[in-house]
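See structure below.
A single protein chain has been omitted; all remaining protein chains appear in their positions.
By letter and in written order, the chains are A, B and C; residue numbering begins at 1 in each of them.
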């Protein structure tokens, strides 16, 4: 671990803390404190003891954990949905992707991480404050070079043409469906995230009218198993809803010859 | 569409067919046939008519669809799980990943698509026939250059050191946990796929004993919504189980100083 | 088993057949046939052999299985939902319950079985044919004495007052909410079954306006575990949707003093 790095502490009682390593500082918790100086120079996977004798492990955060360490200015995208979004939107290294709204930049960063090093994300937001905050996050994650942050409203205008995918995480995605169709390459994917069913219905019906095909709406449920030999069972509580994910592909409007 | 290309037909009744375009051939279905010559040269997103007047759209397959067009020599990994695997195993461009068994190469190809262009997959299988079949698939998908296919048994030996992730899709993953620990870099992720609960328990208990931390076992459920204005409801039938996904991270074995 | 009785055959391969025992008849299946005469006089739980040597067990059908042996004139209520309906609608021996539409009589019979011997079900349907068919079913199940079948439309008129519960399984339940409120005793439960989300929204919003409180909408998912030592896992396929169940309780409309 290096001075200035963000590390993940796994505590004895199973808590997880993302902490920036600063020499001379202490990180305090219910299980006592750790002198952060003592962490500098340790290899990942090492354990440390808190002042009251609890054993913690220190790891680098996975990308998706690092991603979540943002000020929650807006609703967040959940890790369980990130993988599905990338697969459904057919995003790969080299993809050119329009995204809106930027929000906290969590989804932007996730997409950027999959299009690099040769692809690019064009991320729109109507709020300059969101763009500023997302810029900082993307810089922190080393992903800023793969993203063009743009102040604008995708329901009015999308500058890019022939993009591989358009990802919408806005309150009224149906208003952006037409612009998305213009922006996409033939066969490209429009993917939209909405928490409510009425938003999904409005978006899907608009997509049908606008020339999208292969439209589907899904939700991803993640269920945890608590594994202990002789006492294995599903976890008692789970997240029952985050967002619906709707996708469809651009068809050409002209009738067959 | 070009001669020789694999295209996706979306039929009027909602069927999906992956078909290789060969001049002079016809593709027959319940909805009539399409002359494949007539498809050559059309832009993606075009529609064609079958001989009995059904309208079909023609698209390039998404990567995940193309991926699934393999002879089913072994159990397949489902698209809903592929995204979760990549996120949980923290796989990115540049990652070095050990994988076993190669099987049909579906998971191999999926991982390869996310580590490219600078990463590498080392994929082991005990069957030379599987390796041969997977080689063909990876070549077809343009991913062979990112994969080293290796004839061997990961429960006995893993050659690579300091890898970012080890992905196991074998019947007895617990027997490979120790070799995986040796192969991984500190903090690296072991991820294992198993359909049965007893396999999960055996694997998790072995991981605990072997020095893995942050162990979790999950399953991903995908539920489809049938969206039609005024008649929206979840689909009647869903896939209720494919695989459990278990992951954990390598800790150093030495006790804290 | 007695001549004329309906029995349940559990076949060697796990199929289930509800069959009426008629002397001299054979019951044919993929696993061969059984002479029904040979079943007469056997105790429940006995096994019989088919002509090709398969072993079948013979049981009396559980009530809920017997219930499902009806001609499917209309959409059926699923066993997984029947228990939840009875619990949510607070139905017990002695309850007086209005129900509509009668349909095939499956739900009617189920409710009747729980209100007997002192309660009563008033079951409305707009189709005389449904009423005739349900009458036959209820008679077969020995439940006709607990049910008053009524030809009528509950969106226009419910004759009974001060009932404990009103159960709606009709396409436009919101149109019957007002009549249900009049019919219910104070604190009584209105429960409505609808497959689509738009029906649920319309019904709930109407219930809010009409003076219902404690409104909730749920769905019940049943997941099967395939249990075999060493190979235990959830079943691969499940029913992902049957109906939403909405319930609410009648409040008095007058403002507090």
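Here, a residue touches a chain if its C-beta (ideal position, glycine included) is under 8 Å from a C-beta of that chain, and two chains touch if they have at least 3 such contacts.
Because the structure is predicted, anything quoted here is derived from the model rather than measured.
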| item | value |
| --- | --- |
| Candidates A:49, A:69, A:208 or A:223 - the one touching the absent chain | A:223 |
| Selected residue (touches chain absent from view) among C:6, C:76 or C:221 | C:221 |
| Of C:21, C:36 or C:82, the residue in touch with the unshown chain | C:82 |
| Chain not shown, touching residues in chain A | 195-198, 219, 223-224, 229-242 |
| On chain C, residues whose C-beta touches the chain left out of the figure | 10, 43-49, 55, 57, 59-60, 62-64, 79-80, 82-87, 90, 92-93, 113-114, 116-118, 185-187, 189, 197, 200-201, 204-205, 213-225, 227-229, 232, 244, 246, 249-252, 255-256 |
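Simple rule for what comes next: only the chains that are shown with their structure count from here on.
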| item | value |
| --- | --- |
| Interface composition of copies chain B and chain C: same or different, split at half | same |
| Farthest chain (mean CA position) relative to chain A | C |
| Centroid distance [mean C-alpha coordinates] between chain C and chain B, Å | 42 |
| Residue list for chain C, restricted to those that touch at least two other chains | 197 |
